[in-house]
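I am attaching a structure below and will ask some questions about it afterwards.
As you look at this complex, bear in mind that one protein chain is not there, while each of the others sits in place.
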Amino acid sequence: MKKLISLLLVILMLITTVGCSKPEDKVESAADENGDFHVAVSLPYTGTNASYAEYIDMGIKVALKKLENEGWLNGDGTGKIICDYYDDKNDATEGATIATKVTTSTEPYYLLEVGSFASGVSYPCATIYKEAEMVQYALTCSKSDYLETSGDWGFSLSMTQDTAAARVAAYDIKHLGFDKIALIYSNDSWGLETCKFYTATAEKLGVQLLASEKYDDGQQDFTSILTKIKQTNPQLVMCFCAENDIVLIRQQAETVGLDCEWQVSSKSRTSNVLQNLGDLGEGLYGIYAKTKDLTDPVYLEYEALYKEMYGAKYAEDNNTTQKYADQGYNCMMTVIWAIKETMKTGTTRQAFRDKLATLTDFPGVQGKLTFATGRKILQVQYLSQIVRGEDGKLKWINYEDLLNTFDVDAVAGLK
Amino acid sequence: MKTILKKHLLFLIIIVVMCVAPVFTNAYQLRILISAALAMIFAMSLNLLMGIGGTVSFGHAAFYSIGAYTTAVLWYHFRTAYSTNFIPVLLVTGLAGLLLSLPMSRITGRYVTIITLSFAEIVNLIIKNWDPVTLGQMGIVGIPSVNLFGHVLKSKTEFFYLTMFFVIMTYIIMNWLVNSKLGRNLRAISNDAIAAEAMGIKIFPYKVIVFTISAVFAGIAGSLYAHLMSYVEPSTFNSNLSFQCISMVVIGGLGNFSGTMVGALFLTILPEYLRRFEFLFKYRMIAYGLVLVIVMWINHSIPGTKLKNAVTSRFNALLHRKNAEAQEA
Amino acid sequence: MSLLSVKNLTIRFGGLVAVDNLNFEMEPGKITSLIGPNGAGKTTVINMLTGFYTPTSGKIILYEKDGKGNEVPVDITGNSTDLVVKKGLSRTFQNIRLFSNMTALDNILVGMQHRIEYGSFLSLFPNAQKNKWEKQAREEAIEILKKVGLEDAAYERATSLPYGKQRKLEIGRALASHPKVLLLDEPAAGMNPAEKKELSQFIRSLLNEVEGILLIEHDMKLIMDISDKIVVLNHGAKICEGKPEEVQTNEEVIEAYLGKKGVQRNVTAG
Partner (left out) sequence: MAKFLQILVNGISLGSIYALTAIGYSLIYSILQLINMSNAAVFLTSAVIFYALYSSITAGQVALTFILTLIAAGALGYIIELVAIRPIREKGDSNTYALISSIGVKTILEQICQGTFGSEIKPFPTLLAGKYIDLFGARTSAIQIIIIVVTLVILFVMNWYTQHNRVGRGLRALSQNLNACHLMGMPVNTLIGVSFAVGSILAAVSGVAYCMYLSSISISVGAAIGNKAFAATVLGGIGVLKGAVVGGYILAVIESFVAGYWSMSAMNFVSFSVIIIVLIIKPTGIFGKKEQHKV
């Protein structure tokens, strides 16, 4: 009897998990009866990458706030964009379950999905969105063949790794002039790919890496590999790591007395790293996609709103907006643009996708955004560095002028 | 006949409900059901090891991952169909189970747990770093739908019924096994190894057998998982998966296979169900943890093995007496 | 005529000599008892006979009958437990060791397991051989339960039985393997006089089932009632052997049980 009761309970749970309705094809518009649009946001709100999720989430909410202040899509308080947030725990299986839920849900009917953060989660889900013919806006996915795998339905605001890693190598070797380089990278699909492309470019430019060390997720003690790297006497240690790891690595390098220059990828060129490293961070190189023009009205508007909503965080981050929040904001602003553009003729999933793919010179907070052929995002990447400002405070500086004299793409062989 | 029906009533209800469910469910619910069905096979295989064989394994995810990777690697390198891969999956996972059982000739009791944990870690590390074969952390992408002797299971509903077929087969085979000499001797060993030895049971061969069979069924579940996800990566198969599986078995009741099915269903649906509550958003897993504690607290298991055992043994005794009386009359 | 003979059996645990140069014989159709104060090494002897311990030296010989009725000595020293059981030795335990979560019937079936001749592979699916053996085994198990007076409790869990019945079930389980020699380790422990009386009759009746019984017991009355031969151990060594009445009057035995009284006496072992 007890068994039966428990079974009934379970079945009841299953039934109530989602209303029992079959999906039906919506042809005219993805909006619901109130004229609101629904967007699913799937991010790793818990787990090791939760800090990234938090920032992207902040950016999205700033964009929504801006739209709300403007009276939503129609300017009269109607035509809302309603986001539903899902936690995928940075886990591919969870991500796939969410993808299935999002693509089949009719109440609400989702126009698109935003996320996830890691390529390892959004990439396997791409096929589900492709089959359901729904846009997967994986804003931070940088896997080199993501755009192909996702058919026409995947969008990303990040450079693919083949380009990004090659540029870093070009900067390190040809501009900064390092030829004794050691590499540390995380043993995940992102780390493996970046390492591959970095090593290949370095070899093309005539530099053999001294050491190439990978580490598994959750590793905290890097002293042993740092001791090993120290023996090779590198001039530069290049780290393709998450921001939490770079902090540990840099601190422990001090413990074992590894004295050299350091560089991080764009993933770790964050204010978090700047803050946590303190004085150790001085001189750390980074790579940065686009810059924020602090006088750009687009940025100022965003910054004001950001400050209003997340004042404490803003102050904590040295009075700047967080990079991943910018990405989230850009993402949501482009979504809003594409919806607005298609509203006259009816915003279907297909129409939305077609419109988004034509995005050209959209004024984002980090400069203009353009999806070139094959939905490839065009971005310039600057070398950046942590330097001590006149006020004695450390901050990230982007060497923008460098591009006038140093054609990184030509050096990296990307042209 | 009536007693058989009574004994397997819960199983029959679960099967009927689940097989009918796809008519009413949407793709999302169907996916949860498929995950639950996979969890059922996986948890039942662990229940054989834990409930019947008396071995607390912290590394059952290893066999799941070996099953998933065998089918994925074979497909990746040789483009073989699911039906072709099936026998290799059985062989490889069986062999892995056999391998893990070998130290059990010397190691007993509490130390077995750490051996299983270490074994799972080692398997996971091999998968992570054996790049030429498993592609390491890149994972294997694009595993196609199940192909059964040329017939491709295109829809998830078809796939679901394939999974259900394996659930039913697992349950039936486990029952045959438990109600035979093998199962009896296994239970005897886990009850009292010394007394079992005194009855002339050689313990080690039984350990080998139970590990092998258990591994094979976990492997079957794993191979189906690879096709469900069409993607495998090593970090899915971490120790959390093993612990989740243990929870399913214990919640359902050790040695109770239909209970395990309920446990698997419950723990698969629970996290999804908890998504409904927005205030739980980031704290969804707290509720999950609380449920584990409370279930253990109230009655060690949902179906209540202890109570059940007491009731059924009384019932059976009564039945037996009646039968005897009837015969005499 | 002999059933089992133990020759010069010795076992050492580290520096401790637990059993020292023990010799005795068991005859068919008789109850042989092993007595001695606590720690005399009685259970150790049973453990060696059944293969749980390997003796440091000495021999255990079991006499089997060949086709012509001749006695053939078989050396079972140091054989593993499963071989010993196959050759016909079966035991019970001092502190009851039933398979507590299993039914009485299942306990008997486990005892029978080495006679059920289908393997692990055939266990995995239904087949004629398995069904045949299972059916037969179940019928036989019920028979055995009847013999030990537990037919009503066939489907009860072993732990839910009262103490006396658990003892009987354990004996039944040992009988299920069709032993030639039954080794009972303190079967009367924890029983009241009435139960003991019943038990002694029961043990007597067991001689119809097995060829010989080796009994360890503390209860002197029971021992004297039913034993055909008594072997007395003290500190691992045999001090006396003989019929109950002989042992009863042996001074060294009295001394071992009651301690030295008065003057030191020199007594040669009987």
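In this document, chain identifiers A, B and C correspond to the written order of the chains, with residue numbering beginning at 1 in each.
To be clear about the criterion, contacts are C-beta pairs under 8 Å (C-beta built on N, C-alpha and C of every residue); 3 or more make two chains touch, one makes a residue touch a chain.
Please read these numbers as outputs of a predicted model, since none were measured by experiment.
Chemist: Looking at the whole complex, which of A:Ser29, A:Thr149, A:Thr223 or A:Thr370 touches the chain that is not displayed?
Modeler: Looking across A:Ser29, A:Thr149, A:Thr223 or A:Thr370, the contact with the absent chain belongs to A:Thr223.
Chemist: Consider the whole complex, including the chain that is not shown, and state which of B:Val89, B:Leu182, B:Ile251 or B:Leu265 touches that chain.
Modeler: B:Ile251
Chemist: If the missing chain were put back, which residues of chain B would it touch?
Modeler: 50, 56, 103, 106-111, 113-115, 117-119, 121-122, 125-126, 128-129, 194, 239, 243, 246-247, 250-251, 254, 282-283, 285-286, 288-293, 296-297, 300
Chemist: I need the residue numbers on chain A that touch the omitted chain, in ascending order.
Modeler: Counting only chain A, the missing chain is touched by 46-51, 54, 187, 213-216, 218-225, 227-228, 230-231, 243-244, 247-248, 251-252, 254-257, 272, 275-276, 278.
Keep in mind that, in the parts below, only the chains that are shown with their structure count from here on.
Chemist: If each protein chain is taken as a node and each touching pair as an edge, is the resulting graph a line, ring, star, complete or other?
Modeler: line
Chemist: For which chain is the distance between its Cα centroid and the global protein Cα centroid smallest?
Modeler: B
Chemist: On a C-alpha centroid basis, what's the spacing between chain A and chain B, in Å?
Modeler: Distance between chain centres, rounded to whole Å: 37 Å.
Chemist: Calculate how many whole Å lie between the centre of chain B and the centre of chain C, each centre taken as the average of the chain's C-alpha atoms.
Modeler: Whole-Å distance between the two chain centres: 41.
Chemist: Would you mind pulling out the distance in Å between where the CA atoms of chain A average out and where those of chain C do?
Modeler: Here the centre of chain C sits 75 Å away from the centre of chain A.
Chemist: Counting only residues that touch at least two other chains, what does the list for chain A look like?
Modeler: Correct list: empty.
Chemist: Show the residues in chain B shared as contacts by 2 or more other chains, in ascending order.
Modeler: Chain B, residues with two or more chain partners: not present.
Chemist: Where on chain A does chain B make contact in their complex?
Modeler: By the definition above, chain A touches chain B via 2-4, 6-7, 9-11, 13-14, 16-18, 20-23, 45-46, 85-87, 91-93, 96-97, 100-101, 103-106, 120, 123-124, 127, 149, 187-189, 191-193, 216-217.
Chemist: Help me check something: in the complex, which residues belonging to chain C touch chain B?
Modeler: Residue list for chain C touching chain B: 50, 52, 80-82, 84-86, 90-91, 93, 97-103, 106, 109-111, 113-114, 116, 118, 120, 122-126, 130, 133-134, 151-157, 160, 173, 177.
Chemist: Could you please specify the touching residues of chain B with respect to chain C in the complex?
Modeler: Going through chain B, the ones touching chain C are 173, 176-177, 180-185, 187-188, 191-192, 194-202, 205-206, 209, 213, 255, 309-310, 313-314, 316-317, 319-321, 324.
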